[in-house]
Structures are given as structure tokens and as C-alpha cells.
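Note that one protein chain of the assembly has been removed; the remaining protein chains are unaltered in position.
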Amino acid sequence: MVYVLELAGLYVFATSGALMAVHKGFDIVGIAVLALLTALGGGILRDLVIGDVPPAAFSNVYYLLVPLIAAAVTFFAHPLVQRLSFTVLVFDAAGLALFCVTGTLKALDYHLGSVQAVLLGVTTAVGGGVLRDITARETPALVRMHTDLYAIPATAGAIVIAVANQLRLPEAAFAIGAAVFVFAFRIVAMLRNWKAPHAWERKRPV
Amino acid sequence: MVYVLELAGLYVFATSGALMAVHKGFDIVGIAVLALLTALGGGILRDLVIGDVPPAAFSNVYYLLVPLIAAAVTFFAHPLVQRLSFTVLVFDAAGLALFCVTGTLKALDYHLGSVQAVLLGVTTAVGGGVLRDITARETPALVRMHTDLYAIPATAGAIVIAVANQLRLPEAAFAIGAAVFVFAFRIVAMLRNWKAPHAWERKRPV
Partner (left out) sequence: MVYVLELAGLYVFATSGALMAVHKGFDIVGIAVLALLTALGGGILRDLVIGDVPPAAFSNVYYLLVPLIAAAVTFFAHPLVQRLSFTVLVFDAAGLALFCVTGTLKALDYHLGSVQAVLLGVTTAVGGGVLRDITARETPALVRMHTDLYAIPATAGAIVIAVANQLRLPEAAFAIGAAVFVFAFRIVAMLRNWKAPHAWERKRPV
């Protein structure tokens, strides 16, 4: 079940990378590279840090094939995929929710501290998108102003997991709860255009 | 023999990084950084992923000295080096051929699957160039539109190696054959300006 969700998450993350490549006029190599980087980059970073090498992305061939299939589908059907952009965003929210939960749990399994596990869970969820944007020479959506909340729902979900682990609460129930919470938080943030605060400015008299 | 070719490959990769730094007006630090990143980046990424740490680039001091010598030569003689730009491209094709073959073989030695080994072989060959372009704030040549085939010859060569390994065919013969094939494919692609296909567009009536 988690495995099927993971493959679905990889598929949509890869699609977001492939769509950016199409949008920027990249050729088939660029489409495949951005699809793979977006889908697998966050998890590879996490696995290098915790010392799980080769990273999970290289342990199971479907983790590589699914992003390549997403790249191929986008290559041929990108006008259709773009018309489904809200659907893609909903699946992307599901991928965000899933990967921040599984990333945090994996870091805790490797005996990292709670704060460290939260950071790695968020890295798993958002790292691929940062690598996609850097490679495509875009300002990373993660740091760009005026984007809807993305890392903050992931951080909130990772904190829920870490606290539950610290208090020895039942892991499975909290994992599912945290994932649902991240998904809902992200969807509402998109629908309501919630933004994160910018650096505090003292009000000046005009 | 392979070792001499490797050092020659590192030299030309480093030269391409150093020339970009000169072209962008970077100082001697920038020239050295781009030379090292271009020559060693792909192999370091591969070794981190397969878990061979410290990476080979740090095991033999000549792997560091050769790129630094290339940086120094380019620093003083860049007008001459630029006049030799076709020669540099020919050696670059040789480096591409060599590193995709040695990278794929090393990944197979570390018991990675065929698809994973192909991906790592290509990463070895093209990863340094991507890091060079990202650090110099260029759109990576790897994904940019309108560049001649580069990753595709490397991918084809890596697939030959992986298939030969799967079928237990003689490794040395296929390694040499694949390297010659990648080199020739890349040279022909340059001479004929072969491009990779862009995302498929439905023909519209005007």
C-alpha cells in the first residue's frame, strides 16, 4: 500500500519536473533528467546523509522506471497533462504528504534525533523540487516569494511524527494521521492562497 | 593504459571548466573551482551513491593535480587553448566515452542493477559538466535546447556495457568497443549537428 503510494508520488513529482523541462524548451534528455531529479533527488539526499548507500532510489528498479515513464508520457502528452494541472497539484500534495512522513520515519529508524529527522523528512519531500529548479535555472519555488505554503505543511507533519515517536505513541496511526493532515493543509493553502510571512518590517509613517 | 586515458580525460574536462571560467571573467579561484568540479564532479557523485568513500578522486593525488595543471595552463594560455577548440572537443568526446564506460563498469562491480549502472555511468560522464554550468550560472548544456547529442551517445554506450555484463560476454572487448562507439557517435553528432527530439507537438492547421 505504502509502496503503491510511493510509486504514485514519484510519478507526479517526475511529471512536475518533465513539465518544467517541456515549458523551458528542453529536449528529451532534459525532460528525463528533470523527471529523475525531481522524483528521486530528495530521497537520495536523505539516504546519503543517513548513510543508507546505495540510496533506496537505486535499490529497486521501479523507482527509476516510474519517473522515466512519467517523462515519456509527458513528452508525448504534455498538452493533456497541462490541462490536468490541478489534478497534478493534488497528486503532488499527496506526494509531499507521503514523502515527508516516510522520510521522517526512515531518519528516526536510523537513530537520528527528532530535530534532525524533521529536517531530513522535509528534505525528502522538497529536495527534489529544489534540484529541479536549480538545474532548470529557476529560483527554487521553495524559497521564492509569493508561493503558496509548501514546506510548512511538510514541516508540521514531520514534527507530528517526531513528537509521536518521542512519546512512543502508535507509529502507524500517527503516520497516517500526519500524512492526511499534510495533504489537507497543503490543499487548503493552495485554495486559499496562504503565504508564509516575509521578514518583519517596522511600520513607517507615510 | 586506462589510467593514462583517465588522466587525459580529466585534463580535457578540466580545461572545459577553466575555459568557461575565463570566458565569464572569473578570477583564478573561479578557474580552479570550475576545473576541479568539471573534471571530478561526475565521479564523486557516482562514488557517493555507490558508497565508495572517500571517492576515487580523493584516493590518488594525480586526480587532483591534473585538473589544477589544466587550470594553470588555461590561465596563462587561454587564447591558444581557445584556438584549439575543436581539438578540445575531440578530447572531450574521448573523456565522455571513457568515463561512461568506466563509470558503468564500476557501478556493476558494486552490484548495482543494470538500469542503475547505466544511470550512474552517464552521471559519471556528464555530471561534472552539469555542476560546472550550475556553478557558473549557465543553463546546463545537458538540458539546454539546440545542443548536439551528448548524453545520448553516453547512454547508448552504457547500455551496451550493461547488456554485455548481463549476458556474461567478455568485458574487456565490450568495454573497448563501447568506448569507440560512444566516441564515434559523439564526433559524428557534432559534425552533423544531430539534436535530440523535443517534446512532441501536434501539428496545427494555420
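We call the chains A and B, going by the order they appear; numbering starts again at 1 in every chain.
Heads up, the rule we're going with is that a residue touches a chain if its C-beta (ideal position, glycine included) is under 8 Å from a C-beta of that chain, and two chains touch if they have at least 3 such contacts.
A quick note: this is a predicted structure, and the numbers were derived from the prediction, not measured.
Among the residues A:Ala56, A:Ile134 or A:Ile187, only A:Ile134 touches the chain that is left out of the figure. The hidden chain makes contact, of the residues B:Ile69, B:Leu89, B:Ile134 or B:Val163, with B:Ile134. For the chain left out of this panel, the touching residue among B:Ala21, B:Ala39, B:Ala107 or B:Val122 is B:Ala21. The missing chain, though absent from the display, is touched by one residue of A:Ala8, A:Leu48 or A:Val188; that residue is A:Leu48.
Along subunit B, the points of touch with the absent chain fall at residues 21-22, 24-31, 33-34, 36, 44, 48, 53-55, 58, 61, 64-65, 74-76, 78-79, 134-137. Across the interface with the omitted chain, subunit A contributes residues 48-51, 110, 112-113, 115-116, 119-120, 130, 134, 137-140, 142-145, 147, 150-152, 195-200, 202.
Keep in mind that, in the parts below, only the chains that are shown with their structure count from here on.
Between the CA-based centres of subunit A and subunit B the separation comes to 29 Å, rounded to the whole angstrom.
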